[in-house]
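Starting off with a structure, shown below.
Yeah, one chain of the complex is gone here, protein chain that is, but the others are all in their spots.
Chain IDs A and B follow the sequence of writing; residue 1 opens each chain.
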Amino acid sequence: MELILIYATVFLYLLSLAAYWLYFFRKTPLFEYSSLIVLGLGGLSHLCSLLYRSMILNYLPLTSSYETLSFLSFCIILIILLIQLRHKITVLGSFILPVALLIFIVALGMYKEIEPVKLIFRNRWFSVHLPFVFLSYANFVMSLGISIVYLIQEHQVKSHRIGKVSHALPSLAMLDSLNYKLLSLGLVFLSIGIVAGAVWEKEAFGSYWMWSPKEVWALITALIYFSWLHLRFFKGWRGKKSAFFSIAGFLSMAFTYLGVNTLFKGFHNFIK
Amino acid sequence: MGNIWNKLKSIKTAILFFILISLTSLVGTFILQDTNSEQLKETYGAFYGLFNLIGLFDLYNSWWFIGLLAVFCLSIAACSLDRFSSIYKQVVTPPVDLSDEYLKNLKYYHEFKIQPDLKETEASVGKLLEKGGFSKMTGKDATLFHKGILSRWGVLIAHVSVLFVLVGALLGYFFGFKGHLNLKEGQSVSIVNSDKKNISIPLGFDIKLNKFQVEFYKNNPETPKTFLSRVEITDGAVKSPGTIEVNHPINYKGISFYQASYGQDEESARFNLSVQNLQGKEIAKIKAGLNEQVPLPGTGYFVKPVLFYPDFKLDENMKPFSASAESNNPAVCLKLIKAKEKDIEFWVFLGMAEFHSKKKTPFLFKCLDYEQSNYSVLQVVKDPGVPFVYTGFALLILGLALSLFMYYRRIWVKVSGDKIIIAGMANRDPVTFEEEFEKIINQVKTKS
Partner (left out) sequence: MEIIIVGLSHKNAPVEIREKLAFQDNELNAALAGLKALPMVKEAVILSTCNRVELYLVVKELEKAEEAIKEFFSGYHKINRSFFEQHLYTYVGSEALRHIIRVSASLDSMVVGETQIFGQVKEAYARARQNGAVAKIFGNLFQKMFAVIKRIRTETEIGRLPVSVSSIAVDLAEKIFETLEEKTIVIVGAGSMSELTAKHLIKKGVKKVFVSNRSYENAVELAARVGGEAIKYESLYDYVLKADIVIVSTGAPHFVILRDEINRCMQKRNQKPLFFIDISVPRNIDPKINDLENVYLYNIDDLESIVNNNKDERAKCISKAEEIAEKGKEDLLKYFNSIVLKSS
């Protein structure tokens, strides 16, 4: 059952990606709407696979690398759909859908059968912590994509290279304002995630902050985004500088999520 | 003094603190944080002393790191005061009576020349705005309507929240402690050893482990489904029972007990042994605890288990040791004792019942199984800063949400000569405000 849903999801995502790429080269309404609808269906099937797992686990489907990455790619897809519906920017899909798809495929590489949930995770604060952290990650990945597009477009406009590329990409103001929205929303989600994580840690281990590498890197990631927020408001660090901040924040976030677990062995083994 | 104050509240200082805190806490992830580690002495050799002195091995509790956080506190306090005075000026006592020229230069500006009754139109504009959720402030010859004041407070709340968290953390650091208790069933303690400071702290009451329970998943016997300690706290004449479970600590007089972990108490191991004669016929079944001498009936011999290794392995010198506390290869060393004879020591393995020591023994021994009781590992924490920290957490989310998702806008309505001026400005989100402003203008137009 789960596998059928997963295959359907991959198939629909690939189909929608094809539509996005065709749209990039040939801007017809057919490709615009079909990409959106097929992606929506893919997202629905993806959601079902997550819900299925969740029902069996009787917990959030966020207990293994496969599940977290799958959830992350689902959140990204959701944001792509929302932006396309709200701001009518179809072209972003051709850049960011491959990223989401890649994450999903990496997740499938780590596919594991359902395992029982560790006791320590059965906590209401932990079940707040997980989804918000991954929602914030999705925002940051999305913002990274938009920042890269911004840098490309900025370079085109600045160096007077107005042509196919600059026409295909959205305007600088649109990209910058999307970037602002994604980053500030991501920052709120990350803060909720960190705070909920801390409360959980207090209930499980007796300290709300233990300075583990994971926590230290989460703090650094949050501080990068908070620096961005301050500099943007008070020093006008918009545009290019915002984009660079988004890239730095993403790198820190990626290290928090993936690097810490592999580099600092045995430290996140909360419980045997 | 004013200069230092201005520096403290500047953006540059804030960013500098962000960077300093990031970098220093980063250092702590690359150096093992354990002042008792022998390994560190080897790695850093001559520098160990120096590094230890400046607190590199207990960085997050070192005087300078705590000092850094304290100065950061000051900086945020300065920012918060600054925010407060600017909010006070802008929101609580905002300028109402502005010149026509000033209003004309605002981004959103509109003037009407509606005759004959300007005052009536002004009043209806006011009603419209108040209906739209704007609050009203009346000046001498102009009226100010503003909305989204909470977004301005949100910024202040977010800053104050960090103050709460940091103050709470410092309170915990100075007036709290953390320690571990390894409690066997039936054991009772009134003192806990602090993890960091190497001192014993009296709890002021007794805590006794009555029963420890662990249950495993049926289809996955490695993963515990639940484990809990049933304890009893005795404080003078008052006795109160309690259950400590994973994720469900108990709290008594400001001291919290958390179910951290559990372990097998090897000291308590009891072995079921089967004794056979050399022909393989069982002559006795006996039970013996560790270091308990039990007679072999009718032989004059005594058996005494002297060592127990749950994960028996041989090191490079062929010396046995236990590789872990897991019962991967449990083995017991038995001593056979008889008066006037030399004691014989030999190993018996649980997993290999047919394996017998090469040593000559008058009997063959099989260890059928063994029993062990668990001990419960409780984390003991006293942290008077927690209420502050949690308040800070809640305020942080509230402040962030208010300041990022709401925005402050002001609209002035003024009758000047033969016209009504409506002018406005917004802190952020010009697009939404533009729509709001135009809607108001259009409504006024249709009304008059």
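As a working rule, a residue touches a chain if its C-beta (ideal position, glycine included) is under 8 Å from a C-beta of that chain, and two chains touch if they have at least 3 such contacts.
This is a predicted model, so every value here is computed, not measured.
Check A:Arg122, A:Lys181 or A:Lys241 against the missing chain and you find that the one touching it is A:Lys241.
Among the residues A:Leu57, A:Met174 or A:Ala254, only A:Met174 touches the chain that is left out of the figure. Take chain A: the residues that touch the chain left off the picture are 26-29, 153, 157-158, 160, 162-163, 166-167, 170-174, 235-241.
One rule holds in what follows: only the chains that are shown with their structure count from here on.
Separating the CA-averaged centres of chain A and chain B is a span of 25 Å. In the complex of the two chains, the chain B residues touching chain A come out as 11, 14-15, 18, 21-22, 25-26, 28-29, 33, 60, 169, 178, 217, 219-220, 223-227, 246-249, 256, 258, 260-261, 379-381, 383, 386, 389-390, 393, 396-397, 400-401, 404-405. On the side of chain A, the complex with chain B involves touching residues 115-116, 118-120, 122-123, 184-185, 187-188, 191-192, 195, 198-200, 202-209, 211, 213, 216-217, 219-220, 223-224, 226-227, 230-231, 234-235, 264, 271-272.
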